[in-house]
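Here it is: the structure, laid out below.
Shown here: the complex without one of its protein chains, the others still in place.
Moving on to chain A:
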Amino acid sequence: MSDRLESREKVTGAARYAYEHPLENPAYAAAVQSTVAKGEILEVHADAALRIPGVLTVLSCENAPHLHEVANGELAVFQSRTVAYRGQFVAAVIAETLDIAREAARHVRVDYVSEPFDVLLSADDPRLYKPDKVNPAFPADTEQGDPEGAFAGSAVRVDATYTTPAEHNNPMEPHTTAAQWNDDGTLTLYDSTQGASLVQDTIAQVFGLDRTHVRVIARHVGGGFGSKGTPRPNVVLAAMAAGAVGRPVKFAVPRQQMFATTGYRTPTIQRFRLGADADGTLNSIIHEVFEQSSTVTEFAEQTATPTRVMYRAGNRRTAHRLVRLDVPTPSWMRAPGETPGMFAQESAMDELAVAAGVDPVELRIRNDTDREPDSGLPFSSRNLVACLREGADRFGWEHRDPAPGVRREGRKLVGTGVAASTYPAYLRPNKATARAEEDGTFTVRIAAADIGTGARTALTLIAAEALKADADRVTVEIGDSALPQASVAGGSAGTASWGTAVVRACESLLGKMNGSVPPGGLEASADTAEEIRARDAYARHAFGAQFCEVEVDADTGEVRVRRMLGVFAAGRIINAKTARSQFIGGMTMGIGMALMEESAMDPEFGDYVNRDLAQYHVPACADVRDIDAAWVEESDPHLNPMGAKGIGEIGIVGAAAAVANAVHHATGVRVRDLPITPARLLPLL
């Protein structure tokens, strides 16, 4: 159990984030956003801004340099007169100081031809279509047996529609890039990113550079939760601006502008049907999902994929339908797919438990499976049942009275709920080097990212174990694309994927050393692409169970989470201290999803109206009381050399359903539309 290696830097203010690296004579950018939801830019009037002392230039579609097209249309900054959503970046002012840039941005006037637009998701939109794949490469639809027939013939049925709103990641550090073109034509980016190598590759393509001519540095990153997993327009804007003024340029997206330009979780509408025997044994599972993307880029969240993993039933169907609206482009937000999908599935399972008169823990155990239902593959390990039993024991579930709405303490209605969690255990190809010095120290290098996950610390522990050395003799260098190429900190795959490359590099080094280090040191490298391709076919997933107790104020409808426990089965836990924090952090975001997080689309003007932290509520300290995470021992030889599954996302999966199920137990009211705000709940009490 180790403290974070960068702890001291973080508590003294010495840790430098993207905006904070000293640059010589930097200029500052401020962006202008479109004020129409759909249309064409007629003219950009920059004269007034350019007359302000200290303004260096104004960039827009009228003068921007040509960029190369890449798959993500969001990166085609100022390349077209077409406006795809309200809030899209349409111009930027570059100035001597941030105050001047921001003031001047107010003086840029843009004339548009505005067109009718549509920004509201609905399940009966005639333009809904079946995407070729859902994120990242799953089939949109799956089907086995006769799901409709089996559902119709089932003794107990649940047929309900659940909705989740648009939600914004809101990492505390805004999306930030400081860009500098060097004398030799190379580009250096200090970027707030979950993946330096990916930004390097993408930005090299955008600017038509060799990838070795772009260097991305991200030593400390102030959170991301998916929103920094792929480069956003800020990176391109900063690099373009730095080129235009011939000086380094710093650009941090203001919090308000993040809501349109840096991604969010799509709203979802989900119809979930469960058909079961009288004892709750499932016959049919049908999960149909409706969600949105922008007209710029197709992003199809994989919302129904956890339904392909969780429970046994011979008849089953999942389907995703997408509509392209005049909205900002959605993207990854912590456990895309699993998070909204498991809210629906685990709410439906709770409804089935009530309908069948079966305890909700027992219902899940009864429908457990030893093969992944969709693929038929065996699980590399699956300890959902152990999590449920361990959690029930620790939480004190045993003597729970299932009757809803009967426990009253003064004004408070009290109830408990449970939900399951799952997240895939991905493994991605990576490269790493390991180097030994004569003095007995080691340096391991990989372009991994520590966005607060504790990756730097975990990789150091992994390397030390592989090298059979004390951790204080091992230095792990990350956060720089000049290091060996690494996958993004995403998909809960960081530690597993980077760690595998680190272990292989260390093993190779030990083999080369053969007990001694020659003068000048010794280095070895690894590339895990081939190893990953050759793996046996297993269904690899982490599982968990979350238990929650809520109190609901019967007079105000306010829900408070009294206590919450998550028990997870995620392979070997590398660093207990930081792992517990990650699980709890995910669960905390789940409380936010359950009770407060909602981005409201304005149909009149076409953008998210609550675009700051006073109006988009995330959990504050007082919202989080007794919360804890634990894990069951799990040994899985089919994963990676560490035996570890990812833990960054599973904490949020199922958390909102656990809260919603507890609210039902407390009040007898089933809320199927998140978040469970007083405004939504009180009229039903």
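Before moving on, here are some points about what is shown:
Just so we're on the same page, a contact is a pair of C-beta atoms (placed from the backbone, for glycine too) under 8 Å apart; a residue touches a chain by one contact, two chains touch by 3 or more; residues count from 1.
Convention: contacts and distances are computed from a predicted model.
Comparing "Acyl CoA--acetate/3-ketoacid CoA transferase subunit alpha", "YbdD/YjiX family protein", "2Fe-2S iron-sulfur cluster binding domain-containing protein" or "Cobalt transporter" against the UniProt entry of the hidden chain yields the protein name "2Fe-2S iron-sulfur cluster binding domain-containing protein".
Within the complete assembly, A:589 is the residue of A:90, A:352, A:524 or A:589 that touches the hidden chain.
Only one of the listed residues, A:44, A:77 or A:252, touches the absent chain: A:252. Of A:221, A:461 or A:493, it is A:221 that touches the chain left out of the display.
Where chain A meets the missing chain, the touching residues are 3-4, 6-17, 19-20, 22, 48, 51-54, 97-100, 103-104, 107, 170-174, 220-223, 225, 252, 254-256, 451-454, 577-578, 580-582, 584-589, 612-614, 618-622, 624-625, 627-628.
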